[in-house]
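Below is a slice of the complex: some chains, not all, each in place.
Chain lettering (A and B) follows the sequence in which the chains are written, and residue indices restart at 1 in each chain.
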Amino acid sequence: MSQYPYPLLKPPSFCWDRSAASVEPKVNEWIQTLDPLSAEQPDWSRYDAALLGVPLSRSSISASAASENPDALRRAWKYFTTYNLDYEEDLSTLNVVDLGDVRQHVTDIAKCHDNIRQAMKAMRTYHPGVLPISLGGDHSITAMLVKGWKDVHPTERIGILQLDTHFDLRDLADNGPSNGTPIRNLLESGTVRGEDVHNIGLHGFFNARSLKLYADQAGVRYTTLRQARRQGIEVTIQQALDELARKVDTIYLTVDMDVLDIAYGPGAPASTPGGMRTDELFEAVYTAGRHDKVKAMDLVCLDPFKDRGEATVKAGVHVLLSFLTGFKQRERK
Amino acid sequence: MSQYPYPLLKPPSFCWDRSAASVEPKVNEWIQTLDPLSAEQPDWSRYDAALLGVPLSRSSISASAASENPDALRRAWKYFTTYNLDYEEDLSTLNVVDLGDVRQHVTDIAKCHDNIRQAMKAMRTYHPGVLPISLGGDHSITAMLVKGWKDVHPTERIGILQLDTHFDLRDLADNGPSNGTPIRNLLESGTVRGEDVHNIGLHGFFNARSLKLYADQAGVRYTTLRQARRQGIEVTIQQALDELARKVDTIYLTVDMDVLDIAYGPGAPASTPGGMRTDELFEAVYTAGRHDKVKAMDLVCLDPFKDRGEATVKAGVHVLLSFLTGFKQRERK
């Protein structure tokens, strides 16, 4: 395994021209890549965060091209500066590396899932000091990523902060580890306890009653979008984080883009009317990014083929950058 | 394997597959239909609400395919569970029947309108205990439906709660009973009094000044969207209902989907910038659904051909389900 990250990973299928990078880079000029031809290990100590593409969506219940999302986000980096005017924070002093994509198999989904788990294991083994950010793919990958983390840190108690329209607590017995099951997968495998999951963003008619009952029985915490708006999104997130932090060692943030209202996230296959606005979501992930115990993040269920005018893809990049803004501000707290 | 082709195969999913309906149905598995080949009357007493498709939009001033809406809503039922997480309410114990569509004529709009009136008369005659929900079609149908109600209940005083960007008070002398005229039609025919109409959602430059003056002279109540937001949508709706309830026997709720902002309702031919958000509309119809005097509802002016990613169609289904959530909670109040 001396050749990590390759061959477990593939380099990003395309890369940006950094030769012309100005003093003030655009995001595409700022995020770094590795030299796939180099035989040596990079100096991992110089990186603050690592991006991992996870182009798997054949495990999605409904047809989805979320597998195209990692490249779509990369292509959209050029629209963004590294400077967050709202918080007067410049991300360009962070060192962020794009590791490329986890290799996938066309017809063996179990193999895909195992590769994803191995990729997280490798990240935690080779560069445990680097914050991993995984860009899905569908939501099934979250179970694999958290299990991969647990493999390397078996004694850690892991909590989940989930921004989602759905519980993702479907029964694995029905159709295997699909994108409807990641939280249940983590609970049933003993990777995470029910009380250590907090879902924010649920609303409307998009979860069967039985899943709500399952959540209650398993002790899963949740705050509906309506409740969160009444007490303020930022406050809700902060309280959820604080409550989780009292119990767990590590908080894993998972952002299902279908938490967005269909007007704001047309490219999330299951986005709905009545969902979250983008400014609320940016605030939420910024708040999570600031919290010391949030040590990993993923962003899932964004299908660029369904998107309109790259609206959802741009929102996805903004989520990533808002999270990193909070992450950078940790030191200063 | 004696049961070939089942269970190896599933019936064409096109006709909703009730054989496979889970304990927890999707909306398409829950809403019932009648057997068109049966000669007997169904047992109407078992139904709580009846859906009536009204596929007429050739009476629309501007070109509209709102005639396609009833089927579009039906096709979108599969995206919804019956469980409303916001209110922890499961609709599956309600009995809702889809009666099908009122027969329409291609070139005789007066005949279409008469059929619609007759359909409401038949509903009030054959199953007066069943709440009728009409799925348009353009807004001209509201006048026919309310008149049909009045035909059967001539002594009832009927009030209208209208969620709309427009007054719909145009002069029938100009172009007959088009979608710009239903409220005026009801006033001039003596079916409803001006003071018994309350319109919520008006805004911007979408009504001629003369219509506002007509409304004032006729005593029509209205609250602009801006006013409603300042005092709260829910409070505004509740007050309007209470005020109407002091005067009338029956409140008829009519939802013109163009009350939505064009970002939320791209499929409403006349949706505009500056309109209502979907979460506000869902709250509004839920509140109306809870009121004992609200005894009928329609949903009009949704053109699936103009829609994007089924956003407006999904909003339409959500309006229906939010209303039924309130309806179901009446008993518990």
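By definition in this document, a contact is a pair of C-beta atoms (placed from the backbone, for glycine too) under 8 Å apart; a residue touches a chain by one contact, two chains touch by 3 or more.
The structure presented is a predicted model; accordingly, all values stated were derived computationally and were not measured.
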item	value
Full count of same-sequence chains in the assembly - 2 placed in this view	6
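FYI, only the chains that are shown with their structure count from here on.
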item	value
Chain A and chain B: spacing of chain centres that average the CA atoms, whole Å	40
Residues on chain A engaged by chain B in the complex (per definition of touch)	202-210, 212, 224, 226, 261-263, 266, 272-274, 306, 308
Footprint of chain A on chain B - complex, ascending	23-24, 27, 79-86, 88, 90, 263-264, 278-279, 282, 308-309, 311, 314-315, 318, 321
